[in-house]
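All protein chains of the complex are present and in place, except for one that has been dropped.
What follows is chain A.
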Amino acid sequence: MLFSNRMINILIPIISVVLGLLSGAIIMLVFGYNPIEGYAALWNGAFGDSYFLGETLRQVTPYILSGLAVAFALRTGLLNIGVEGQVFVGWLASVAVGISFDLPMIIHLPLAILAAALAGAFWGFIPGILKAKLGVHEVIVTIMMNYIALYISNDIVRNVLTDGEDRTAEIAPSASLASEWLASMTYFSRLHYGLIVALFMALVMWFVLNKTTRGFELRSVGFNQNASKYAGMSVGKNIVLAMVISGAFAGLAGAMEGLGTFGYMNVKSGFTNIGFDGIAVALLGANMALGVVLAAFLFGTLKIGALNMPTEAGVPTELVEIVIALIIFFVASSYIIRWAFLRFKKEGK
């Protein structure tokens, strides 16, 4: 019984991806495009040569962290929709540190990364403390915090970090995650050392949740708050801690963009979707560290590969968006597949 449950947990994400790809293919067929060519273009666009591989890995990096952020909160029973906003403040903090100090790299880079994590953690702390002390639902607070983060960081970029410009200066090289070595290996892709940070953080999450007492408490609160309380754990404290750690992960995702991909922050007209995609990444990855890494890889592939579909296979951009959305839809609706699975299993008895 246990074994088969585990099998289901592994099978469900795989089936959702396959279903997503299939329905995407159907849509392409309906509109008269060749799905094999379309998916070949997607594949080439993501892995065609080392440049595209580099870009895909570059896109995977923030997805791992935003996925971890959502997953960590979910394991404690909290739905952190505010990852997007925490990414923004993390990005802003890392760039602010990156442009305003002139320090040796060994201090500057960790400081910039730390600033991002702290900023994200602070942005997660607010909904956490509101939930713990006043019982305000974290979903509502975090959604609002996203907008606050978006407009505040736009204003800070425009009026504090610059003098009315819509883009900050480039960060100092000593704070940059960019790597000439990685770039030259991948024909100038923007692949940067952040990938190592992201993978390390996945390891940290696994360790904290599975190997420490605190992690046990966090998970226990996620399973059943009342039982945890009865066992003598402080539910409120664990909720705040979970949101803080989740926010820190999200802040790091922002640092990946600020210190790695872009090297600056500009005025944003809308959300980057790194945080929102992180929700799907976490769901697909079943909230496990390893699962999140794999799911982030899939999302990065889709995002970068899809850009190639219009030019190589002639599939119009709008259709590409529908195909990608369908894949994400099936991925995110894995509950349906789980339900169908259990249904058939029950009947099989």
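Assume a contact is a pair of C-beta atoms (placed from the backbone, for glycine too) under 8 Å apart; a residue touches a chain by one contact, two chains touch by 3 or more; residues count from 1.
As a working rule, contacts and distances are computed from a predicted model.
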{"item": "Omitted chain (choose from \"2-oxoisovalerate dehydrogenase subunit alpha\", \"BMP family protein\", \"Heme lyase CcmF/NrfE family subunit\" or \"Cobalamin (Vitamin B12)-binding domain protein\") - UniProt protein name", "value": "\"BMP family protein\""}
{"item": "Among A:Arg6, A:His137, A:Arg214 or A:Arg343, the residue in touch with the chain that has been omitted", "value": "A:Arg343"}
{"item": "Candidate in contact with the missing chain, chosen from A:Gln59, A:Gln86, A:Asn146 or A:Ser334", "value": "A:Gln59"}
{"item": "Touching the absent chain when the full complex is considered, from A:Ser246, A:Asn287 or A:Asn308", "value": "A:Asn308"}
{"item": "Among A:Ser174, A:Asn266 or A:Ser333, residue touching the chain not depicted", "value": "A:Asn266"}
{"item": "Residue of A:Val30, A:Ile106 or A:Leu134 in touch with the missing chain, whole complex considered", "value": "A:Val30"}
{"item": "Contacts of chain A with the absent chain, listed as residue ranges", "value": "26, 29-34, 45, 49, 51-52, 55, 59, 154, 158, 164-167, 187-190, 257, 261-262, 264, 266-267, 269-270, 272-273, 304, 307-308, 310-311, 314, 316-317, 321, 340, 343, 347"}
